[in-house]
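Sharing a structure, written as structure tokens. Questions coming.
Every protein chain except one is present and positioned as in the full complex.
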Amino acid sequence: MSDNSFGKLFSFTSFGESHGAGIGCIVDNVPPRLPLSEAIIQPYLDRRKPGQNRFVTQRREDDEVEILSGVFEGQTTGTPVAMLIRNKDQRSKDYGEIARQYRPGHADYTYQEKYGIRDYRGGGRSSARETAVRVAAGAIADQLLKAALGPSYRVRGGVVQIGPHAIDRDRLDWDEVDNNPFFCPDPVAAQEWEAYLDGVRKEGSSAGAILEIVADGIPVGLGQPIYGKLDSDLAAAMMTINAVKGVEIGGGFALSAMDGREAGDEMRTGPDGPEFLSNNNGGVLGGISTGQQLVVRIAIKPTSSILTPRQSINVDGEEVDVVTKGRHDPCVGIRGVPVAEAMMAITLADALMRHRAQCGLLD
Amino acid sequence: MSDNSFGKLFSFTSFGESHGAGIGCIVDNVPPRLPLSEAIIQPYLDRRKPGQNRFVTQRREDDEVEILSGVFEGQTTGTPVAMLIRNKDQRSKDYGEIARQYRPGHADYTYQEKYGIRDYRGGGRSSARETAVRVAAGAIADQLLKAALGPSYRVRGGVVQIGPHAIDRDRLDWDEVDNNPFFCPDPVAAQEWEAYLDGVRKEGSSAGAILEIVADGIPVGLGQPIYGKLDSDLAAAMMTINAVKGVEIGGGFALSAMDGREAGDEMRTGPDGPEFLSNNNGGVLGGISTGQQLVVRIAIKPTSSILTPRQSINVDGEEVDVVTKGRHDPCVGIRGVPVAEAMMAITLADALMRHRAQCGLLD
Amino acid sequence: MSDNSFGKLFSFTSFGESHGAGIGCIVDNVPPRLPLSEAIIQPYLDRRKPGQNRFVTQRREDDEVEILSGVFEGQTTGTPVAMLIRNKDQRSKDYGEIARQYRPGHADYTYQEKYGIRDYRGGGRSSARETAVRVAAGAIADQLLKAALGPSYRVRGGVVQIGPHAIDRDRLDWDEVDNNPFFCPDPVAAQEWEAYLDGVRKEGSSAGAILEIVADGIPVGLGQPIYGKLDSDLAAAMMTINAVKGVEIGGGFALSAMDGREAGDEMRTGPDGPEFLSNNNGGVLGGISTGQQLVVRIAIKPTSSILTPRQSINVDGEEVDVVTKGRHDPCVGIRGVPVAEAMMAITLADALMRHRAQCGLLD
Partner (left out) sequence: MSDNSFGKLFSFTSFGESHGAGIGCIVDNVPPRLPLSEAIIQPYLDRRKPGQNRFVTQRREDDEVEILSGVFEGQTTGTPVAMLIRNKDQRSKDYGEIARQYRPGHADYTYQEKYGIRDYRGGGRSSARETAVRVAAGAIADQLLKAALGPSYRVRGGVVQIGPHAIDRDRLDWDEVDNNPFFCPDPVAAQEWEAYLDGVRKEGSSAGAILEIVADGIPVGLGQPIYGKLDSDLAAAMMTINAVKGVEIGGGFALSAMDGREAGDEMRTGPDGPEFLSNNNGGVLGGISTGQQLVVRIAIKPTSSILTPRQSINVDGEEVDVVTKGRHDPCVGIRGVPVAEAMMAITLADALMRHRAQCGLLD
């Protein structure tokens, strides 16, 4: 019952703090003979890397991953794959104030109250830095899914709203996400966001975002009802990401207002078998994948670390004003994209293994 | 890794199909010496019972629970509490069509494809009937939390939107939920919904809903970061409920559009200790409860079983039109309230036990 | 983390007390389309049934199993299989003394101290009655293994020692176990035990036993190192059986005294592939099955319930003499055979599913 593990068959256990020796994870139950190396994993990490443009934190992290075990001569051996990313950019500084103050919207207060102690340096365990580990684990999941499902499989995602500014879905083109600093699938919106976020930053504020992650090439049958439903596992996965406050599958909250005659996705027989005429259910029915595109959206709150002074208290219960200086993302949602993609891939790899374990045994 | 279990310390495992011998569950790791009996559990089940008004299915289910184990002389013994609810209202009928057709929006197709077999009677395992089991398990969780947290603890919820019609939050009064057939905390909205739902039913359609579940009297510190975050566990719990397509905590999706200067909940020192000036985070920071009211909202899609004919296919891949006759809720969301309350209580009981297990050990 | 569950993929969760409403279990993750019915399971239970001869308890239990879920038209559906065995033979009696006394060698004292409450009727949860549930779950595991591994697969076992009287291994013939009331694979020893056990009973005492369980037709590769080793899982499984105080694999404790040149099982190439020249390791190397016969032995202590008065204390700490009247097995080890076979089958079914889940995914 490790609280720092995710997944049941394809499972990983994470460790590490923002300013400790390093972060890392152990990925267990990886099938043997899967090609794997640091060179395969590193590009996934590079996508998430901070310091790449002015809209994400300027903290420099090389995020160089070292595989410590489980790989031999370029292939997984079936034994646990441990990975380590050393923390390099630990500016020595006086943490005096941060050590004693609770930043509004952060986990400072809850960690202190829960544990009676906290590593306040850079947010410690609650820092988004931990998400690099998921990206590394997600890289293995992604390789596994590619090997198992073939070239039709693909997980990708992007930012579909920043602050109050949503993309125009008529312009949605997933191939656009790599052409702008926002992982935005709408090139026009991306340009608008640039101006908007510059304004937000100048005001000493921050912005939230909505991300959409989709998976193609997922076969029908993944997901283990009732308490291992695919959408339940996806929701759990996404809600573990820092600053995520909402998850929806397919039509999500909008479905609540839809007429029952529209909501259910009708079926016909197409040239390649069953076809759905719509995808309001986002590729999941009864907790099991339908074979359609999986569609998940997540809501990310505005970055809590802002320059504008906020009212708070300190560890002695005294009232203070908190100003968070330093290198912070004006919109943490942006760098959440590779993380959410990773959590999707991990959840799917786990679901695939669990499905095959039960339903493939006697075939 | 039972896929039909929920919870890590306070855990329950569920079984049963809509039209089989019965449904039930085993609740494990219940603390000993908790007062428990069928009489304590039954009222929770009665709240969820169908057939109570014209807005929920007219299927008659007595939902009479029998405790099979784990209770001795009115108290739990620390051994597993098994509960059984026999299926009584199993009208014998010819399932010929349903046996071969996939109802749009249902799990018929995905179960058949996943398992190569399905108990099609009444939806089998995917029927909402299974949720009675959660209510029974939730009753134990609720008793446990009352015993552990005292009278300030309370979980309750209601429907805050049906179809496109939301309540007026200025009129929100949780004490109103028992005064109308919709668990609606706004008496005016409840009246409007009556007319609206009658119309929906006459049109042979159905409506979705948004539910809000809140918990009071929750101490700071519950939730186990990173992969046992309280909000992640709550999201997983809610997403296992039939027809749920979205979950949000506190401000949820609306937070994405909020200014960073508004979003973070500021703190002051009040007469009884730390106080938050707002609750955009819904009582969770960094995956740990803040001591504020916990606020969760879930989106429920319109009932898939409707009288209006829908296009679909059958098990042989032939195109068919499906009309779902019989006793179905025009809005399944309504009866979801006691179920969502139960999942909230179960998640909290589990979080409380996990927190105390780790952080209370050396105190 | 249900403490009343066993197995990771093929898993079951057990409930019930000796004199409560009934005992039962939920078996989860059973592959779909496995033929199953009460008629298939009942013969396994009948083997374990008490009251069949004078060497086992005369308590009459029909142990009639009812499948509550997970089976449709004679096949498993992939949903949880719940099974219930009602307690029928509950003689109403005054439990006054037993309710207050701790029987030496029983769990009375530890249950009371642990939980602060106990269902003392017939030993409650600690009664060997619970083992009927394992036999029912083991029946499903056995069916699964037969379907997956074919006719070469077989689990069987017997008693190889009662009190100080061991069988002569030169006479070991597994086909003999059904020809005597002791599950003894040596017909000569069986006759000797009859006289011996009659003497033990007349003296108001009881006898211990050693059981041996073997599995044939197990492929190489089952077992998940390091903490899911096949022998570790087998040891855990066997040690959960009432009165078991020791487990050994292959040569076991005798191996400790063996010369290193004898101990390691040498290999040659035979007509059907690799062959081992001996089986000191009992079919497990590095926690993984070798393809040889699996050999497990377990030590069972003498029945604690005996007519001879024993010194003890009561719940008030007062010193008392305890005489256990009633219908007790002079040697509980005998009826342990079907239980140990069941635990072996369950462990193997789980190991098979776990192995295939990981190592079969990319094949």
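Letters A, B and C name the chains as they come in the text, with residue numbers starting at 1 for each one.
Note that a contact is a pair of C-beta atoms (placed from the backbone, for glycine too) under 8 Å apart; a residue touches a chain by one contact, two chains touch by 3 or more.
What you are looking at is a predicted structure, and each value in this text was computed from that prediction instead of being measured.
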- Missing-chain contact among C:Gly78, C:Gly157 or C:Gly251 belongs to C:Gly251
- Which is it among C:Gly158, C:Pro185 or C:Pro302 that touches the chain not included here? C:Pro302
- By the contact definition given up top, give the residues of chain A that touch the hidden chain. 1-5, 8-9, 11, 13-17, 20-24, 26, 28-29, 32-33, 66-70, 72, 75, 77-82, 84, 114-119, 124-125
- Note on the structure: Residue positions on chain B contacting the omitted chain are 1, 9, 29-34, 78-79, 144, 147-148, 224-225, 352-354, 356-362
- Since one chain has been left out of the picture, which residues of chain C touch it in the full complex? 1-6, 8-9, 14, 102-107, 109-111, 113-116, 125-126, 130, 161, 163-164, 200, 203-210, 220-221, 223-229, 231-240, 245-253, 255-261, 263-269, 273-274, 277, 280-282, 285-291, 299-304, 306, 308, 310-313, 317-319, 333, 354-355, 359
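Just so we're on the same page, only the chains that are shown with their structure count from here on.
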- Note on the structure: One copy, chain A, sits on the other, chain C, after a C-alpha rotation whose size in degrees, in steps of 5, is 180
- Query: Between chain A and chain B, what is the separation of their C-alpha centroids in Å?
  - Reply: 26
- Averaging only over C-alpha atoms, locate the centres of chain A and chain C and give their separation in whole Å. 45
- Query: Using the touch rule from the top of the page, what residues of chain C touch 2 or more other chains?
  - Reply: 1, 9, 29, 32-33, 78-79
